[in-house]
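Structure record follows, encoded as C-alpha cells.
The complex appears here minus one protein chain, its other protein chains still in place.
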Amino acid sequence: MKDSISAMYEKRPRTWATQALLLALALVLLLWSGLSIESSGSGTGGGKIALNILSGLAHPDTGLLFNFTKQGVAYLLLETVCIAFLGTVVGAILAIPLAFLSASNLMPKPIAFVARVFIMAVRTVPTFVYGLVFVRMVAPGPFAGLLTMSLSSIGMVSKMYIEAIEDLDAGVLESLTAAGCNTLQKIRYGVLPQLMPGFASTAIYRFDMNLRDATVLGLVGAGGIGAPLIFAMNAYRWNEAGSILWGLIILVLLIEFLSTRIRVKLARG
Amino acid sequence: MSLYDKIFPPRITTLPNGKSVAKPRSRAPVVILVILALSYVSVKVTGFDLSVVVRRSKEFFVIFARMVPPEWGYMSRVWKPLMDTIKMSLLGSAVGALLAVPFATLASTNIVKNKVLVAAMRLFFSLVRTLPTLITALIATYIFGLGTLAGTIAIAVFTFAYLGKVLYEEIETVDMGAFEAMESMGVTKARAFVFAILPQVAPSYFSNCLFCFEGNVRYAAILGYVGAGGIGLILNEKIGWREYPSVGIILLALFVTVFIIETISREIRRHLT
Partner (left out) sequence: MIDFSHVGKTYPNGFQALKDINLKIEQGEFVAVIGLSGAGKSTLIRTINRMHDVTEGTLTVDDVDVMALKGKALRRFRRRIGMIFQSFNLVTRTTVLKNVLAARVPDLSWWRAFLGVFPKADKLAALEALDQVGILDKAYVRADQLSGGQQQRVALARTLAQNPQIILADEPVASLDPVTARQVMRDFARINQELNITVIINIHHVELALQHASRVIGIRAGEIVYDGSAADVTPQVLEQIYDGKLEEAENESV
C-alpha cells in the first residue's frame, strides 16, 4: 500500500471524542430527568380509564353534540372561537407598539433591550395565572378568557412582528425619500406594505394556537369548552366527554385547514 | 377568473397607445368587512366591555404590584418544583423528538411510495396535534395518576406531533440524488436513508428540537395546574391563598430559568445553521 495513503489515513479527524462526550451529556441529563418521575399512580385503573375515554370517543353523546342551546357543544365551541378571535385581535394590536419599541433597527439599543425583557416577562407568566387574575378582575366568564388570551398572545406575536420589522428593506424607504415623500407617506407606502402580510400571517397563526389554548380557560372559569369537559370527565360521563372532544377536534382541524390556506395565499401574494 | 372577480369586475385602464390593463379589485374591503362582522359577533358572545376594563384595570395592576417585593424566603421551596418542571420538559421533549423520526419518515412521500400509509400518518399527526397540551395532560392524569409522569407524557405527545410535522415537511424538500445513487449501488432503503437523507435534515431537526424544548419549559409550568407536577402546582396554590409575594418569587424564578435556557438554546441553534 502506498505511503501517501497510509499517511492520509493517519491524518483522519478524530471526532468521536466530542461526539461521545455530547452523547454522554445527553444521557446524563435524560437519566437525571427520568429517575425522579413520580406519579400517584392508578395502577390497573389507568388502563380502564383509557379504554373508557376511547369508548367515549367511539360513542359520543350525539344529543349533546348537536344541541344548539347555550349548553350545547356547538355554542361552547362558538364561544371558544370568539374568545380566541377577539383575544388574538386585541393581542395583535397590543403587540404592535411593543414590537416597534423592541426593533433594533428602529430604536436605540437600551430601549430595545428593555422592551424585549418586558415582553419576555409577559411571556413567561403562565396563561392560567393571567386567567385567575382576570377572573378576579372582571368576573368569571368568556370576557376574562379573552383578556387572558390577548396577554398570552403578546409574547409570540411580538416576537414574530419584531422579526418582520427587522427584515424591513430599507432600500424601499430610501427610494421613497428620493422621490420626495414625507414620513407619513413613507410609512403608508414603504413600511406598511412590507409588514402587513407578515403581521396578518402571524395573527392567523396565533389564532390557530389560541383556539387550542382557549379550551384551557374553562379550567379557570374563564369560559369556553374546558369546563364542561372537566365536569364530564370527573363525573365519568365518558360519552359526553367524547362528544366534546370530537367537537373540539373537528373545529381545530377545520380552522387549521382554513388558516393554512389563507396563510399560503398571503405568502404568495 | 375567481368568483370574486366575477362579482366585482376588474377596473380596466386604457393607455394612450391603445393597450388596456385590467386591475382586479382589491380584496381589502371584503376582508375588513369579514373581520368587523366576526368582531361584532365575538363581542356579543363574550361580553367584551371596554368600560369594564378601564374601570377595573386598577385591580390588575394592584395584584401584580403585590408581587413586589417577592418573598425571597420561599425560594427554597421553589427549587424542587422548578427542577421538576425542567425535567418534565427535558424528558418529554426527548421522547417526543425520538419517536417523531420514524413516524415522520413514514409520512414523507419521497421515501414511502404507499400513498395510503402516508395519508394515514399525516392524519395521525394532525389529530394528535389538535389536542391541546393541557387536555392531554388532564387525560394523562386520569390514566397515569397525578404527578410528573402525566406531564412528561403530555409534553412528549405534543413534541411528537409538532416535530413530526416539521420533520416530514423538511424531508420532503431534501435532495434525493444521493439517495438514488445509493439505491443504485444496492443499498437498502433504510441504510440509504441514514446515509443520504439524515445528514441533510439533521441540522434543522436539532434546531427545531431545541426550539420546541424552549416552549415546552413554559408549557410544563402550566401543566401543574391540572396536577401534572411542576411549578404550576405551587403557583396555583399560592394564588388561591392570595399570597402574592410568594407568587412573585415563583414567577421570578421561572423567568430567570426561562431566560437562561432560551439564551443557551439560541446560541446552540445559531451554531447549527
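To keep things simple, chains are lettered A and B as they appear, and every chain counts its residues starting from 1.
In this section, a contact is a pair of C-beta atoms (placed from the backbone, for glycine too) under 8 Å apart; a residue touches a chain by one contact, two chains touch by 3 or more.
These numbers were taken from a predicted model, which means no experiment stands behind them.
Residues of subunit A in contact with the chain left out of this view: 1-2, 4-6, 8-9, 11-13.
Summarising the interface, subunit B meets the missing chain with residues 175, 177-178, 180-188, 191-192, 194-196, 199-200.
The working rule: only the chains that are shown with their structure count from here on.
Averaged Cα coordinates give subunit A a centre that lies 5 Å from the centre of subunit B.
Residues 26, 29-30, 32-34, 36-42, 46-47, 49-50, 53, 78-79, 81-83, 85-86, 89, 120-121, 123-129, 132-134, 136-138, 141-143, 145-147, 212-213, 215-216, 219-220, 223, 226, 229-230, 233, 245, 248-249, 252-253, 256 of subunit A are the ones touching subunit B in the complex. Considering their complex, residues 35, 38-39, 41-43, 45-49, 52-53, 56-57, 59-60, 63-64, 83-84, 86-88, 90-91, 94, 126-127, 130-132, 134-135, 138-139, 142-150, 152, 218, 221-222, 225-226, 229, 232, 235-236, 239, 247, 251, 254-255, 258-259, 262 of subunit B touch subunit A.
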